[in-house]
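Heads up, the thing below is written out as C-alpha coordinates.
Heads up, one of the protein chains got dropped from this complex, but the rest are sitting where they should.
Up next is chain A:
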(Lines give C-alpha, C1' and ligand atoms only; values in the text may rest on other atoms or scores of the structure.)
Protein backbone atom coordinates (compact mmCIF):
# COMPACT_ATOMS: atom_id res chain seq x y z
CA UNK A 1 0.00 0.00 0.00
CA UNK A 2 1.45 3.31 -1.01
CA UNK A 3 1.78 6.32 1.23
CA UNK A 4 -0.86 8.12 -0.82
CA UNK A 5 -3.66 5.66 -0.08
CA UNK A 6 -2.58 5.26 3.55
CA UNK A 7 -2.80 9.00 4.15
CA UNK A 8 -6.16 9.35 2.46
CA UNK A 9 -7.49 6.50 4.61
CA UNK A 10 -6.19 8.26 7.73
CA UNK A 11 -7.83 11.50 6.60
CA UNK A 12 -11.12 9.69 5.98
CA UNK A 13 -11.02 8.13 9.43
CA UNK A 14 -10.36 11.57 10.92
CA UNK A 15 -13.33 13.05 9.03
CA UNK A 16 -15.60 10.26 10.26
CA UNK A 17 -14.50 10.72 13.88
CA UNK A 18 -15.13 14.45 13.47
CA UNK A 19 -18.62 13.65 12.14
CA UNK A 20 -19.28 11.47 15.20
CA UNK A 21 -18.07 14.27 17.49
CA UNK A 22 -20.30 16.85 15.78
CA UNK A 23 -23.32 14.54 16.05
CA UNK A 24 -22.43 13.93 19.70
CA UNK A 25 -22.81 17.67 20.35
CA UNK A 26 -26.34 17.48 18.97
CA UNK A 27 -26.97 14.34 21.05
CA UNK A 28 -25.94 16.10 24.26
CA UNK A 29 -27.63 19.43 23.58
CA UNK A 30 -30.65 18.42 21.43
CA UNK A 31 -33.72 20.23 22.70
CA UNK A 32 -36.18 17.35 22.24
CA UNK A 33 -35.96 13.57 22.58
CA UNK A 34 -36.38 12.98 18.83
CA UNK A 35 -33.31 15.15 18.17
CA UNK A 36 -31.29 12.86 20.39
CA UNK A 37 -32.55 9.72 18.64
CA UNK A 38 -31.73 11.28 15.25
CA UNK A 39 -28.21 12.15 16.42
CA UNK A 40 -27.72 8.57 17.67
CA UNK A 41 -28.85 7.29 14.26
CA UNK A 42 -26.27 9.54 12.59
CA UNK A 43 -23.59 8.32 15.00
CA UNK A 44 -24.12 4.65 14.27
CA UNK A 45 -24.08 5.18 10.50
CA UNK A 46 -20.80 7.10 10.86
CA UNK A 47 -19.37 4.34 13.05
CA UNK A 48 -20.33 1.75 10.46
CA UNK A 49 -18.57 3.79 7.78
CA UNK A 50 -15.50 3.98 10.04
CA UNK A 51 -15.56 0.16 10.16
CA UNK A 52 -15.45 0.07 6.35
CA UNK A 53 -12.47 2.45 6.35
CA UNK A 54 -10.74 0.19 8.91
CA UNK A 55 -11.40 -2.80 6.63
CA UNK A 56 -9.55 -0.94 3.87
CA UNK A 57 -6.74 0.13 6.20
CA UNK A 58 -5.94 -3.38 7.43
CA UNK A 59 -6.95 -5.13 4.20
CA UNK A 60 -9.10 -7.58 6.13
CA UNK A 61 -12.69 -8.43 5.22
CA UNK A 62 -13.45 -9.40 8.84
CA UNK A 63 -14.54 -5.81 9.45
CA UNK A 64 -17.51 -6.27 7.12
CA UNK A 65 -19.22 -8.51 9.65
CA UNK A 66 -18.71 -5.88 12.36
CA UNK A 67 -20.11 -3.19 10.06
CA UNK A 68 -23.13 -5.35 9.27
CA UNK A 69 -23.75 -5.99 12.97
CA UNK A 70 -23.50 -2.27 13.78
CA UNK A 71 -25.99 -1.49 10.99
CA UNK A 72 -28.37 -4.22 12.21
CA UNK A 73 -28.35 -3.25 15.89
CA UNK A 74 -28.45 0.46 15.06
CA UNK A 75 -31.59 -0.08 13.02
CA UNK A 76 -33.23 -2.16 15.76
CA UNK A 77 -32.29 0.42 18.41
CA UNK A 78 -33.49 3.44 16.45
CA UNK A 79 -36.77 1.76 15.56
CA UNK A 80 -37.38 0.73 19.15
CA UNK A 81 -36.65 4.24 20.41
CA UNK A 82 -38.91 5.85 17.78
CA UNK A 83 -41.65 3.42 18.76
CA UNK A 84 -41.10 4.30 22.40
CA UNK A 85 -41.39 8.02 21.61
CA UNK A 86 -44.63 7.36 19.75
CA UNK A 87 -46.46 5.18 22.24
CA UNK A 88 -44.53 5.13 25.50
CA UNK A 89 -43.79 1.42 25.18
CA UNK A 90 -41.82 -0.69 22.74
CA UNK A 91 -43.89 -3.87 22.46
CA UNK A 92 -47.64 -3.61 22.74
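The criterion applied here is as follows: contacts are C-beta pairs under 8 Å (C-beta built on N, C-alpha and C of every residue); 3 or more make two chains touch, one makes a residue touch a chain; residues count from 1.
Everything below uses one rule, namely that contacts and distances are computed from a predicted model.
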Name the omitted chain as UniProt records it, choosing among "Na+/H+ antiporter subunit G", "Oxidoreductase", "Paraquat-inducible protein A" or "Thioredoxin reductase".
"Na+/H+ antiporter subunit G"
Listed in rising order, the chain A residues that touch the chain left out are 1-2, 4-5, 8-9, 11-13, 15-16, 18-20, 22-23, 25-26, 32-35, 37-39, 41-42, 45-46, 48-49, 52-53, 55-56, 58-59, 61, 64, 67-68, 71-72, 75, 78-79, 82-83, 85-86
